[in-house]
Every structure is written in C-alpha cells, then in structure tokens.
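Just dropping this structure here.
One protein chain is absent from this view; the other protein chains keep their places.
Labels A, B and C are assigned to the chains in the order they are written; within every chain, residues are numbered from 1.
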Amino acid sequence: MFEHILSVMIFLPLLVGVALLILPVSKNGVRILGLAVAVVVLVCGLKVYADYSGGGGLEFVEKLNWIEGLGISYHVGVDGISLFVLMAAAVLFPMVFMLFTAKSKAYYCNLLIALGAMVGAIAAADLVVFYIFWEIMLLPIFFIIGLYGGENRIAATIKITIYTIAGSLCMLAALVYVAVAHHTQTGVWSFEIARMASLELQGGFAVAAFVGMMLAFGIKIPLFPLHTWLPEAYTEAPYSTTFILSAIMAKIGVYGVIRLVVPVFEVEMARYAIILAYCGVIGLMYCGIAAIAQKDFKRMLAFSSASHMGIIALGIFCMNVQALTGTLFQIVAHATSTGILFLFLGILEERTETRHIDDLGGVAYKAPVFATFFAIAMLASCGLPGTSGFIGEFLIILGAVKFNMVIAVLAGTSVVIGVCYMLWLFQRVFFEEANSKTANFKDLSAYETLVFLPVIILILVMGIYPQPFIAKIEPAAQKHILQMATQDNPQLAERLDESGLLKLTND
Amino acid sequence: MIADYLILSIILFCIGILGVVSRRNVFTVFMSIELMLNAANLAFIAFSRLHESMDGHVLAMMVMAVAAAEAALALAVVILLHKHKSKLDTNMFSLLKG
Amino acid sequence: MEMEQTVTYLVLIPLMPLVGALVIGLLHMFTCTTRPLSERLYGILGVTGPVIATILAVKTFFELKGMPEEGRYFSQKVFTWFNVGELDVAMGFLADPLSVLMLLFVTFIGTLIHFYSIGYMAGDENFGKFFAYLNLFLGSMLILVLADGPVVMFVGWEGVGLCSYLLISFYSKERDNVLAGNKAFIVNRIGDLGFILGMSLLFWAIGSGGFDYLSLRENASALAPGMGLAICLLLFVGATGKSAQIPLYVWLPDAMAGPTPVSALIHAATMVTAGVYMVARFSFLYVQAPLAGAVVAWVGILTALLAAIFGMFQKDIKKVLAYSTVSQLGYMFAGVGVAAYSAGIFHVFTHAFFKALLFLGAGSVICALHHQQDIWKMGGLKAKMPTTYWTMLIGCLALAGCPLLSGFFSKDEILYMALANGYPGVWLVGVLVAAMTAYYTFRMFFLVFHGSARDEEAYAHAKESPKVMTVPLVILAIGAVFAGYLNLPAIFGGHQQVTHWLAGSLVEHHPHASLGLELLAIAASIAAFAIGAFIAYRKFGQGAEEPEFQGFAKFAYNLFYVDQFYHAVIVRPYKAFGAAIQRTLEPYVTDGHVKLSSLLYQLIGQAFKVFQVGYVRIYAIYMVIGLSLMSLFLSQTLN
Partner (left out) sequence: MIAELLFSVFAVLAIIGGLGLVLARHPMNGAICLVMTMISLAGLYSLLSAKLIFVLQLIVYAGAIMSLILFIIMFLNIRKEDLPKEEWRWAYYLGGIVVIAPVGLLMTKAVKALPGSEASIMGNGFGGVKEVGVVLFREWLLPFEIVSILLLVSLVGAVVLAGKRRVEQ
C-alpha cells in the first residue's frame, strides 16, 4: 500500500469521480463519498509529509514502463518542491466538500477528478505524465464553470479553456522539443524530468521552447499580461472552484516553472529572468491597483489573487535560495489566506445574496467570529508578520533586493497596495452601520467554525513557527539553485560534464 | 500499344473533368462523372493487360458496382431536386454558402 | 559572543499581554453577540498581563543592573524562526540597557493606561474588545522593544501598526474613524516598505554572519559607505511612517479618532516613538553615515516646526496634543540625527510621561464634558476639576520646557547636543519651536481651565473624574516632574545616569563639554519658554473669544492643505488609475492580445468566407485548380 501511496492519491479520486458520474448515487451520497476520498487523500498526504526525509531528492518513487520505445514511463515521486504544493492540495481540498452545497452530483465528481489530476500533475516525474494530468486538470474546471457558474459563465468558460489550451499546446511543442533534444544529445529516448536538467539547450529553438513553456505556465499562474482570463473565470466560477483555482491550480503553474522550466532552460532563464521579473511586479502592481476599483468583492479578490501571484512568480525569477524558498512557502501561505478568503466571501454571498461591496456593512457586529477569521486571513494575505503571509513575502523581497533593486522596490509596493483594497473591503463590509441586508447576518455556525479553525491556526502557526516547513523546503531549493549556478557558470559546467552530469543519472 | 490506351483514358478523364467543371446541368455533371469512372476503368484494364494480371479486371468490376450504387442514389437525389424545385441546376445546392 | 547570558523569562514579558489578548479576544468573540460578560472580568483579565509584564520588566532591570558594565545584556533565543541559506533568524529577545529603559516605561505607562481605561471605557459595548486590542498592542510593543534583531523587531513594528489601526477605528460605526484607521495603516505600510527594503539591504551587506543586533554591530565596520547611507535612509523611511515625520506625519492627527487612552498610550507615549528607538538601535549604522544623520536631524526639526505651526491654530484639544506629539517626535529625531542618541531616547522617556499625562488629562476633560473636544467650547474648568487641573498644569509645564521639569532637561539636552555636534541651524529652529511649543501648550491650557465657561450647559454637568482615572494622572504627574532628574547633566550637578546607562547599547561620541555653549543653550531654552508662555498668557490667560482665522492663520489652521494635496496628488490618481484599469486598460489594452487574436480569427474567417460560395461546381473548380497546380509543380520536378 505505502509504496503506491502516490498512485492511490492520484487514481482514487479520478476513478471514484468517474465511477460516481456513472453510478446512480444521490447528491448527498456523492458529497459524503467525495469528502471521504478527499480525506483519504489528506491522510495519505500527511503520511507522505511525515515520512518525507527532506534530502532534496525524489521520494516515494513509482516507475512503470509505458511506451518503451520512446522512454515514456508512468513515473511519479515527491521532493521538497512538490511536497508543499501537494500538501496544499491535500489539506485544503476536503473543505470544498464541507462548506457549500452544489446543484448536482456531477459537481462533486468533477471536483474529485480535478483533485486526482492535480495530484498527478504535482507528483509527475515524467514529462508525458505531467502533460496528461495537466490537461485533465482543465476538464473538470471547464465543466464546472460552464455548468454551474454565474451569469456570464459561457464567455468565461470559453476564455479560460481556449486560453489555457493555447498555452498547453505551446508547452506540448516545447516538451517534444526537449525530449528530442535529449535523444540527440544522449542517443536515448527519455521523458524523465530529472534527466532533462542536464541537457544543454541552445539556439533559437531553445528560446522558442522556453517561451512556449513559459506561455503555458504564465497563463496558468497567471503572469501579467496573460492574466485576463482570471477575473472572469474567478468571478463566474462557484466559490469552491474559485478556491481551488486560486489556492491550488495557480500554484501548479508556479510549480511547473520551478520544476520544468528553471532546471531545463537555465541559460534562457538566466537571460530572460529580468523580463519575467518585471512581468511579475507589473502584474502585482497592476492587479493590485485594479482591485481598488472593483465593486464586486469576488472580482476584487480575483484581482488580489492575481496580484499576489505576481510576487509569488517573482520569487522564482530572482534565482536565489531565499526568494525560491519564499515562493514555495508562499504557495502554501497564499492558498491558506487568499484561498480561504474566497470561501469566506462565498459564505458572505450565501447569507446576504449580494456581491456588491456597497450593499454591505456592519457585519463585524453581527458576526464577530466570522469577522475575526476573515480579518486574520486578510492580514495574512497582506503579509502581516505573525501570519503565514509575511515569511514568504519577506523572503521574496529579500531575494529580490539581491537580484535587482528596482524590482525589489516595485515588489515592495505590494506591502502597501495589498492593504489599500483589503482595508477598504473590510471597512465597507465589516465596519460602518449594518443595513437591511446584513441586519440578520448569522455568525459562523459551530460546524463552520470547526471547518475553518484548522486553517486559521495553520495561518498563525506558519507565521509564528515556520521553521519546520522551511526545513523541508530549503534543501530542495538549495539544490535547485546550485544546479542553476553550475549551469550558469561555464567553467563549473565543463567540469561537471567531464564527471558525467550528462550521463543518465537520477540523483 | 498500351500507352495509347492510357492516353485515351487520360483524354476521356479530362473531358469528364471538363464536364463537371463547366456544366450546370445535373444530368450532364452526373454523366461526366460516369465518363471519368469509365476512363479509370480503361486504365485499370490497360494496366491489367500490361502486367498480365487480372486484378485490374476485378477492380473494374468493383468500379462498375460503385457506379451502379452511385447512379441509384444520385438519380434519387435528382428526382427529389426536380420534384421540389422543378430545376436541374447544380447551383440549387448552395446550402454550404458561408 | 563568548559569554551568552541567557534568561528564560524574557519571552514571558511580551507573551503575558499577548496571552491576555488571546484569552480576552476569544471570550469576547464567542460571547459578545449572545451573552456579554461583565466588564469587571475583562478589566481584571486586561490588567493581569501588563502587571506581570511590569514586574518582570523591573526584575530584568535589576538583574541587568547587577551585571558589570561591559557586556551588560541578556538574550533568549526561543526557537529558530526561519533559516534559509545564509539568512538565519531566531525568534530571539534581547535585554540590554536601551531595551530595558524602553521596556520599563512602556510597561509602566502601559499598565497605568490599562487601569485608566477601565474607568474611561466603562459602559462601552465593546469593552472586552478594547482590552484585547490594548493587550495585543502592549505585547507587540514589547516584542518591538525586546527584539534581538531587525526581523523580530519588524513583527512588533507591524503588530503595533495593526493595533493602532484597530484602535483608531475602534468606534467603527462611523466612517470617518475607520477612514482614519485605514489612513494610519496605509501610511505606516508605506514606511514599512522602506523598512523592509532597508532590512533586506542590510542583510545582504553584513547580515550573513548573523542577523541580530549584536552580530550586526560587530560586522558594521565592513559596510561600504554608500551602502550604509542607503540602508540608513531606507530605515529612516520606516521611522517616518511609524513616528509621523515629514512627509508621512499626516496620519497621526487623524488617529485621534480612537479612544483617548489609545491616543495617550499608542499615539503619544509608546508606538510613535518606535522610530526613534529604531534609529537609536541602529546607532552603529548611523554613526557611519553622518549624511543620513543630518537628513534625520533636519527632517526631524522641520517636522517639529511644521507641527508646532499647526498646533498653534487647532481647536480640537486632542489635535493640539497630536501636533505637539509630532513636534516632540521631531525633536527626538533631531536628537538621534545629530548623533545624540541617548538624548533622543531620554526625550522619548520623559515625553512618554508628560504626553501620556496630557492625553489622559484631556481624556478626563473630554469625559467630563460628554465628549466635547473643542477647546473654544471649554473654559473655567479649574474650579470643577482640581486634580485634573493641577496634573495638567504639570504636564503642560513639562511639555513647554519649564525649567526644573522633565521636558526641560531632555529638550535642552537635545538642543545643546545639536549645537555641540555642529548643527547650529537645527538648534536655532529648535529654540524657535520651543517658544511655539510653550505658546500653543498654554493657549490650550488657559482656554480649557481658565477664563469663564463658554458652554454653560456642559460646564454645569462637568465633574471630576473617578479615582481610577485620576490616580494614574497623579502618578504620571509625579513622573513628569521627576523623570528629568534621572539624566541631570553635570552643569546642574547631575551625573547623566541615563546616558551612562545607555552607553552599552549605543555608539555615541560625547563632545567635549563647553561651558559657554551649554549656558547659551540653557539660556535660549529658558527664554523660549518664557516668551511663549507669556504671549499665551497675554492672549488667553483672561479668557478669549474664538477668532476668525485669516491669511496665514487660516492656511495653518487648514494644515497647509497638505491632506488635500496628498489626496489630489496620490490618492485620487491612484483611484483614478484603478478605475481606468477597470474601465479601459483591462478590457482594451491588457486583454488586447486576446481580443486581437479572436478578432484576427474572425477576420480570417470572413476572408475565407468569400470562397465558400456554396455552389458545388465552384468547389469542384477549386479542386481541379488545386490538382492543376500540383500537376504543374510535379511536372517541374519529374524528369
């Protein structure tokens, strides 16, 4: 059982999701079963987390030959980088089954399929496996937004689907290029991600492949100016889906950059990092400023999420340990803060039946628990010390200072921009006088309080005592940066070539 | 000379194409297609003779069968067309206009 | 650090109020809508943490005092906070002379104000919430003070900012209060941006050998001059935000929207002095960058001047005090700017007493007059509120720099050091501001307590505040009188105990005392006080009517329209930019590549539509043309 723990985490939700679609089970039954599966995945995730040794290499590896002629295999594994994204998915996913009731059972089935696909994409150690799960991930989102979204769901669905698929196709081309390059350089067919790191890719094709991959991930993250699908999709999707999109899926984009782009295209990365970093900070400022003009709180938070993704992405491009660790930490932190805020807004809309910020007021007096939880999540998303948001943001800015001072100053503005719209939102919704819409606002029930409490505690724990998390991330980040440094430095690289880095090692 | 047969086949085929391309009369177009099929048959038979193998004959038979099937369907369509529009103009079929 | 002195209770000092905040907060959160608990319970819980913290602070002080002067510090590393690459940050606390001095008066005044608040906040529906926030504030402030490195300090730094926001917008049903809170938080965050960047630069410059004050201080000599200047200026940006200096002072007057004890504790005595404390903390950096020191000094003294000008024309009693706070903070920065760190810190110390006293006295007056804050509607309260009157008088004298009271000694020390360290300009402006301070202080004092009542009805109901409020006033008044004697300079027969005490924490050069300069400084200070107080007495001592402001006075009364200027230059464009993004930029520019590609698709589709005539024959012709072209091509290649 334990040697196949990752496969269980991938295929259990996928198969159960598909099976429940077919079987005649009631909506509530599906919800409970879905929750059960999500909890199983969570337990498996915790087991993986507990057993993970933190050495920086792949663990829990499963490898099965699939298409031998081309060296494609079903190959999954976890290292410090993927562990955190995996944990974010596993920990947060049960919540979506707990909080909102959906229109039909297919909704829950789609969620399960999304869970399986996300875990698959995170754990994949083979380009083809990664690509397949990456594409499967989009399918449930397509159905969910298209079927259960808001008024403009069709436009939003079409936009997110075509946008993402356009990116994915670029990635596919890049993947094929990389694999072919591997074949020409080593004479062996392989799609194993770890092997691609030792390739030497140069010339126009390499740049094109790099751009193609960055397009795919840049769209998913989303990186300015590829973010335009996000406000619409986030606003139209049901809250629990928006939560998944912002808390987990966007992070898989970031993860993809770290996992696939940085090690494979070191040279291009080093050359174009500054441009990408500017994309990150411009997106951070642009979306942050756009958020202040929103009347719809869901849309505001969508922009806020895009803004935060800018700084998270920036951490990758700074290319030092601090920033990369910050990014990985922030992946979880952002999922627990902004992700949770989406769920809170869902509760808010459910109870007030409006998304218009100006329609609300005085909720804090009616619902102190809700207001407190919301405030904690909000402050975490603003990066207040003592909450999870600070550590990541600080590390990223710290890294950015080393990378480029202009970038750092611009990235630092997130400190200011974030509070501007958040405080305004908090003021208009929670402070001031209550009105007819909020006069009978019910506080979180005991059940809901218990659902949210672990995440709120996680926010605080990750802010106050983050070292246990950092200790698991940092070796992998170190290894990553070291790898880049050796590739960046031709002298060092030459020596490594002689000692056989290009050989098919899997260390 | 076998080549002569083949050239004749080409000439007939081209005449068939010409008919399809330049006429609007449904019957003429249809029969031009038959002419092209015949041209193809001639080529089959000629090649069959050239290689002294009877596969070409079999293929020619099949072409005939297909032509028969085609004739049955095409004529049914023509009848319908005439019935509805009282015209025999191929330009009546213009539903594909973009 | 061959001998790490470690004590285990250091962490308890900030932890006690924090635990108090957590307990009160949870109790209040879960009961306030259903079954509110009694104020007595919250009051007892609320003061427990601060009292324990105070006791521990005193204990720390005596233990520290018992140590030899060299290496006089305790530290406690609770756990590794985060360790990434060269960056190793411990959740550590440090008690050295500087932090203990701060610790003492923060816990002392904090505790007093907690007691005072029990009286002041009585009857408020959010009594519990108030104490939770107040405890949280105290905890954060203690983290700030006790932190052993810049990152931990930043935790407290942001924590006090958060509490300041929460407490300013405490009466959150009114929009203006919340807006004031927002303003405070956002302006503070602008400063924090500087702090974070400065901190990061500092790390990359000299932080890899350990990112705590002691290690930084050891490695400070490795700093390149330009880098040192940049770091100091960036850190000072952080200080201007927190301590309300030009150009970020605008939030502090608005912050008076909060309850008066909050104004006394946070916006006068403790939090706003954090910037001064920070500069003093980094004295080892600032001595290496004299230019940064000069910037600090000049920004400080100009802020003092500007705020004093504003203070002379305000009519809200708390606004007068707020501007006087900004002005006094300016003095403190002038002090630390001219490298007289101990003088600056000493002014922080004395200021905490008399400014807290003044605010609490003002709160007592406001309470008595049923939340009337306009000094032009007060008057003649001397008879009704004797305790408040006498304590306020002491506070005003101390603030105005009356000789023999605490404010005089500390202010004089700063001005003398400015002169002695070669900043005569700063000194000159400082003396001018001292006169103005005396003027606006006594203007307020005479208007409130002397003359005849301007609002008879309110006057009739006014009475002295309860004991729980007046006792802290008396205690603070005692402090305001005698705090100054702790650092009596030699010229008055003292030994400058505070300066000597702080010597272990600060990097400071003491100029050779010049008797002439010292006498000049003292004479100028006394003259400034006398002139300012005299003018105030002549104009307001016998009662006066509210004047119509004209010309410059009107300009100053409206605060030079700085708020409006910021609004027009920063806030409005920012919002307009946001709206522009929403309305035009997002749909037409950034989404342009999407819209363009879909448009391109449509255009291509339209173009190809021309070929789709729908006639079968035409399609056949296309086919044949294609065939023909292929044939042409093939016959080229055949042969």
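In the analysis below, a residue touches a chain if its C-beta (ideal position, glycine included) is under 8 Å from a C-beta of that chain, and two chains touch if they have at least 3 such contacts.
On a predicted model such as this, the values are computed, not experimentally measured, just so you know.
Asker: In the full assembly, spell out which visible chains the left-out chain is touching.
Answerer: B, C
Asker: Could you pull out which residues of chain B are in touch with the chain that's been left out?
Answerer: For chain B, the residues touching the absent chain are 1-8, 10-19, 21-25, 27-28, 30-32, 34-35, 38, 41-42, 45-46, 48-50, 52, 54-55, 57-58, 60-62, 64-73, 75-80, 82-83, 86-91.
Asker: For review purposes, identify every residue of chain C that touches the missing chain, sorted by number.
Answerer: 621, 624-625, 627-629, 631-632, 634-635, 638
Everything below uses one rule, namely that only the chains that are shown with their structure count from here on.
Asker: At what distance in angstrom does the C-alpha mean of chain C lie from that of chain A?
Answerer: 37
Asker: Which whole number of Å gives the spacing of the CA centres of chain A and chain B?
Answerer: 61
Asker: What's the distance between the Cα centroids of chain B and chain C, rounded to whole Å?
Answerer: About 94 Å, centre to centre.
Asker: Mind pulling up the chain B residues that touch chain C in the complex?
Answerer: My answer: residues 17, 20-21, 23-24, 29, 90-91, 93-98.
Asker: Per the contact definition, I'd like the list of chain A residues that touch chain C in the complex.
Answerer: On the chain A side, the touching residues are 159, 163, 224-225, 227-229, 231, 286, 289-294, 320-322, 325-326, 362, 364-369, 372, 379, 384-386, 390-391, 394-395, 397-398, 400-402, 408-409, 412-413, 415-416, 419-420, 423-424, 427, 430-433, 443, 464-467, 470-471, 474, 477-478.
Asker: What residues on chain C touch chain B, complex-wise?
Answerer: Chain C residues touching chain B: 608-609, 611-617, 619-621, 624.
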